[in-house]
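Shown next, in structure tokens, is the structure this report addresses.
Removed from the display is one protein chain of the complex; every other protein chain stays in position.
Just so it is clear, A and B label the chains in written order, and each chain counts residues from 1 on its own.
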Amino acid sequence: MNAPRTPLNLDSKAPDGPIETAWDRHRQAIRLVNPANKRKYTVIVVGTGLAGASASATLAQLGYNVEAFCFQDSPRRAHSIAAQGGINAAKNYQNDGDSVYRLFYDTVKGGDFRAREQNVYRLAQVSVDIIDQCVAQGVPFARDYGGMLANRSFGGALVSRTFYARGQTGQQLLLGAYSALSEQIAKGKVKMHTRTEMLEVVVVDGKAKGIVVRDLRTGAVRSHAADAVVLATGGYGNVFYFATNAKGCNVTAAWRAYKKGAGFANPCFTQIHPTCIPFMGEHQSKLTLMSESLRNDGRVWVPKKQGDTRPPSQIPDAERDYYLERIYPTFGNLVPRDVASRAAKRMVDEGKTVVPGGMGVYLDFRDAIARLGRDAVADRYGNLFEMYERITGDSPFETPMKIYPASHYTMGGLWVDYNLMTTVPGLYAVGEANFSDHGANRLGASALMQGLADGYFVLPYTIGDFLAGEKAGFDDTSHAAFKDAEKAVAQRTDTLMSLSGTKSADHFHRELGHLMWEHCGMARTKEGLEAALPKVADLKERFWAEVNVPGSGDTLNQALERAGRVADFIEFGEVMVRDALTREESCGAHFREEFQTADNEARRDDENFQHGAIWAYEGEGVAPSRHIEPLEFRYVKPSQRSYK
Amino acid sequence: MKVTLKVWRQSGPDAEGAFETFTDVPVDPAMSFLEMLDTVNVQLEAEGKEPVVFDHDCREGICGACGAVVNGLAHGPGKRSTLCQLHLRSFNDGDEITVEPWRASAFPVVRDLMVDRSSFDRIIQAGGYVSVRTGSAPDGNAMPIGKPVADRAMEAATCIGCGACVAACPNASAMLFTSAKVSHLGLVPQGQAERDSRVLGMVDQMDAEGFGGCTNHRECEAACPKGIGVEYIAQLNRDLVRANLGSAAK
Partner (left out) sequence: MNSVTTIVHSSVGKKVLMGVTGLIMVGWLTIHMAGHLIMFSGQDAYNNYAHFIQSGFGLEPALLWGMRLFMLAAIGGHIWAAVALTQQNAAARPVAYAAGRQNRVTTYPARLMRIGGMFLLLYLIFHLAHLTAGVLSGSEFAMGGKPWVKEDAYANMIHGLSNPVIGVVYLLATVALGAHLRHGVWSAFHTLGLSDPRWDAIKSGLGNLVPVAIVGGFVVVVLAAMGGVFAPPDPAWHPPAHWLH
């Protein structure tokens, strides 16, 4: 490991003192921008998912001018839209003992003690405001017959605190944020740039002052200046190629920020979601998630006998292994995602797969249908069952679903302080793009909560602390930093266009995905990770020699877009492997086979790894440097997680 | 199994377009329609030819990005399905499949199968929201909403904005899209304060974008991947009349 060239400023700015009042005291302490002056400031927001759309709308309501960007044709299409199950909030409407403290506790524990306590507490606090805000926007949450909001339970929790809108909660919340954004666009406070991809962050005198983008319609490269830049650009789960992410999800924005000095935290914390439709063949382009809420009523099992090829209906109960209920009697089928995923992998590794020649376990609704009736089951999961049938041709009413874990969410991301600012002053990261709240494993229904917490209730206040110290109205896109960034973008495009290999970018992406899944997926080993490093380097070399990008750079060119993103994923893959290799413990979703308990659970090493690992760019061809932010647990005492 | 594909190619908004034929494309019945286009594109890219341009993202039928008219049907022959959820098992070996973009003056072609649907965004900007400042909301349970009303609002709110309703309509009308948002917010109590201005603004914008009128063929409902029904169009009509009577009375 190299000595870092420039030390990163990893001051978390998280308030000391009683955690219950930390956020209030912090808001009291930070600087505010005079209401009359807000309109003199411009903020760039990249990405229009839950975090980006809610931040853009709220900043505009406060009076700031917002320039919002998305690569999709409309801000309504960001991948938040695909979240199915729900959103957590400590409302305790069910009177089942929930509280802000309990949500905080569950989240810290669920994250296997690798998140910053103050951030998580704040998240739990504002969770209740999110529900109120969304209801007021008209989000049609499920309700009971009395007209009150309904809840369901989710993995990793013993209370019902998940609010939902059928199996389309992410869609409804995103459309709520999108409508708030639309209102501000109509009012002229937000200028929306669709089909525009951010390709550089521009740093002027050490502060983020703009971005360089490529207009995907025309290929034109443009600069946009502002007083601060917010990245709401999502996660990097597509590094595995086969993932539940949308095809467009990519690491490019975060990666370019990293190369401009933003530290990248815990890249190896990638969540593998236990209930996805199994991989069925190379023709597939992605994997599809089936909501975790299915585990509320579905029972997970495999045949007790290895290589049992009987159809499920012919396997009597005595010959079935309901392994989650057997191993974890308290939580049963509702254990957290990482636990459920690894258990499925163990069953398959033992030869008990239910997908001949492949990998999968059953998720069975037979008993739920018998207990509740077909209609009640259809009411809860009808659209999910339909979706499953459309893809596989099988009806879960007739035969158990086949499921298997797949890459889904990334807890790692750009390091941010308590104000959500990265290590580059003026550059913020919100939502899945940052690393802040989930530690080493995210609980179900908490991604939507965090995205909206950041966008509606945290960033719009904390960004004022930075802006108040800045002279308003930076708009100098002729500055040398912008010209250099534009040149870098143009050069990269030219290089990609000039290659005349024989393979599509997709080819390399699949290869990278296979490599990462094999060596840096659900279970990792020192040997595997060490073997992966030269393979990634080799892949990078071959990519830049053998890829072919047809067409031209100054027009709409989807092949070029893909190639640019794949190139960044390959570079990122290296850092992810390095992170997994250096973290010599198992925690949450990061499972190193060398570090496990006697009953195959993750074994943390709090003495040596109770910290966030932050990677800093040290230049082309130079290994990145690793820095740490030590974590302190004053409230939730680290313990071996047990869901038995 | 093999199919022959006739795909619309058009290099830009103002360029002339034409069908390009790809014969004997090898496909798997378990493949999705977009995965078939991927296969064609990987081949094209490897040959140094420009891939077929099409919008797509989640490939789970929820983002609303994908869509094309397949053998004359918006999103193809599937029932309540987006193009990404259409699988090749819906076709037979040797079939000839024609693929072309949504056609409407309010959805100009960008390139190949990609169209510009920003007109939908502008319709929403014309009133498809509840004006509520972040932080000013009352408790979520302060206003009970009966389950039947909440369910009907949810039905309407499931619209994914894909544009299939416009593509399938003989008149290229956006009434189903517009009415879904008008109805979603018009049904719930939160949407009442702006109910009149919303429907007036959104219908105005819909007409200004150049969409056609509704002649009740119900092709939109049949093509809608979310099965949103034309009863919401009736509700929009009623709300518009109501809003006008209201403004005339003032």
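Quick notes
Everything below uses one rule, namely that a contact is a pair of C-beta atoms (placed from the backbone, for glycine too) under 8 Å apart; a residue touches a chain by one contact, two chains touch by 3 or more.
This is a predicted model, so every value here is computed, not measured.
Taking every chain of the complex into account, the absent chain touches B.
Among the residues B:51, B:67, B:163 or B:212, only B:212 touches the chain that is left out of the figure. Looking at chain B, the residues touching the absent chain are 6, 8, 19, 69, 71-73, 98, 100, 103-106, 168, 170-173, 175, 200, 203-204, 206-207, 210-219, 221-223, 230-242, 244-245, 247-248.
Please note the rule applied: only the chains that are shown with their structure count from here on.
Residues 12, 27-28, 30-32, 34-35, 38-39, 41-42, 44-46, 48-51, 53, 55-65, 78, 80-81, 85, 87, 89, 110-111, 114, 116-118, 120-121, 124-126, 128-141, 143-147, 150, 153-154, 157-158, 160-161, 184-185, 188, 190-191 of chain B are the ones touching chain A in the complex. Residue ranges on chain A touching chain B, taken from their complex, read 54, 57-58, 61, 72-77, 79, 81-82, 91, 93, 129, 131-149, 165-166, 168, 171-172, 175, 178-180, 182-183, 185-186, 192, 194, 217, 246-248, 280-281, 283-286, 288-289, 386-387, 390-391, 393, 456-457, 460, 500, 502-507, 548-551, 555-559.
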